[in-house]
Every structure is written in structure tokens, then in C-alpha cells.
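All protein chains but one are shown in place.
Then we have chain A:
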Amino acid sequence: MVWSRPVHPSLLLAENSSSPGASHSGAKLIDALLPASAAGIIELLSPVPPGWGGTLLLGLLHSIEIAVGATCLGLLIGTCGAYGKLYGGPVVRDLLAVYTTVVRAVPELVLILLLYYAGTDLINQLLTAMGYQRIDISGLVAGIAVLGFVQGAYSTEVIRGAILAIPQGQIEAARAYGMSPGLLLRRITLPAMLPFAIPGLANLWLIATKDTALLAVVGFFELALATRQAAGVTKAYFTFYVAAGALYLMLSLFSNLILGRVEAWSRRGMPSVKEAR
């Protein structure tokens, strides 16, 4: 097997930039590149068409959309999964154990590829088998489904732990009042488990925002892919990746701020963590 030796992109760039008579002077080269710094960066990142800022922001919007959708789907799967693991029959419990173990042991990148191809393929085969036309599944829906499936495994464990942390007397008391399971879930279990689940779920939200970047590998347009396109066209790799990193970081920090408030709200009326220690 002969492998083509991976060539670093910088080499290509170096050859391009050193071609017009810059054979001996590095200083000239730097002079040629530096004016592009201050004014050029602003121009590159400006949100109107010659700049690529708008593309990046659109990518960020898509990333946030997917992260929100995946987290919601993950919460739904997680709640059902936690209920199945805690109260389900032996078969349901074992199947859920397989689900959470496998998803947490296989890299997200592999899962995304596998579910992306398998999922779209399966749906299309089902449709053709039932006599419908094949459909093109939008990247948004596929991305949300795939990431949601992955998030579901993690949130199953988080929510299961949170439900176990509720003093069992509360649930027993609710049963003794004759509450139906639905009412019990809505009035007692979900609100009571929230303070225990929020830190873990907050972590999962942050992971979801970062995992959206992996969808770039299957060609879905979000922040990472937008950055890659912008950097590829303008050759300003460093600028654009730093800009994308800054956008992701801002999203994370902003989420932290909001999630801190949500956690404080969910713990209202409970002794503070610091006092308990």
C-alpha cells in the first residue's frame, strides 16, 4: 500500500507567497502580509458580503439551532430512558443498558457517520418499500436526530441519577395520594429532580454546542464548516479559526451565565451548597 504523504497546507501557501521574487528576503514577505492585519481582518470579518462575518454568524445560528434541537430530543429520550431504567421490565432495562453503554463507548464522530448514513438510508428504504418517493432528509433534521440520539444516552444517566437522589418518601407520598403516573411525573418527580439534574444537564448542553462542530465532517453547514469555507477561500486561516473559537467561547460563557441562573432558580428554597458543606 502506498500512502500519499500528507502535505501540510502551509507548504502550498509558502510556495504561492514566495514566488514573485521574494527569494532572499523574509522581511519583504512579512511586509507584504502584515498590512493585511488590522484593516484586513476587520474587512474579512465584516458581516456584509465582501467580508465573511455574515457567513460565520449564519453558521453560528445553525449550530445553536442544532444544539437546541438535540438537547430537547436528548432530554425527551433521557427522561423516557431514565424511567425505563428505573421502573421498566428486565428486557427494557437491559436494552437501555446496551444503548447507554454503546453510545458512551463509541466516538461521536463514528456515531454521527453511522447514524447519518444508516438513518437516512433506512427511512428511504422504508418509504420505497411502502411505495412512496425517496425524500431528501434535510441536514438540520438529520443533525438534530443524530446528536439527540447521542445526547439521549448521556441524559438518561444524568436524569436517572437525579431521580434516585430525590428522597423516596416524596414519591411514595405522591403515590399514597393516589396520583396517576403522569401527574406524579409532572408535579413531583420532574420538579424535585431538577436541582440534582441541572448541573449535569448544563454540562450536556455545553457538550452539545461543541459537538455540533462534528457535523461539519458530514458536510452540514454550521459554524465549523462556515469557518472552513471562509478560511479556504480567503486563505486567512488563522483569523477565521480564532474568530470561530471566539464565537464558540462566547456561546459557552453566555450559556454558563444563563445556566447558573437556572440552577439557582431550580434550587430555590433549598439550603445553599456552601452552607451544607
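Keep in mind that, in the parts below, contacts are C-beta pairs under 8 Å (C-beta built on N, C-alpha and C of every residue); 3 or more make two chains touch, one makes a residue touch a chain; residues count from 1.
We take it that contacts and distances are computed from a predicted model.
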{"item": "Chain not present in the shown complex, as UniProt names it (candidates \"Urease accessory protein\", \"Molybdopterin synthase catalytic subunit\", \"ABC transporter permease\" or \"NADH dehydrogenase\")", "value": "\"ABC transporter permease\""}
{"item": "Residue, one of A:L109, A:I135, A:A173 or A:V233, that touches the chain absent here", "value": "A:L109"}
{"item": "Touch criterion as defined above, residue of A:I66, A:A162, A:I198 or A:A224 at the omitted chain", "value": "A:A224"}
{"item": "Interface with the unshown chain - residue positions in chain A", "value": "1, 3, 6-11, 13-14, 17, 26, 29-30, 33, 90-91, 94-95, 102, 104-111, 113-114, 117-118, 121, 206, 210-214, 216-217, 224, 227-228, 231, 235, 237-242, 244-245, 248-249, 252-253"}
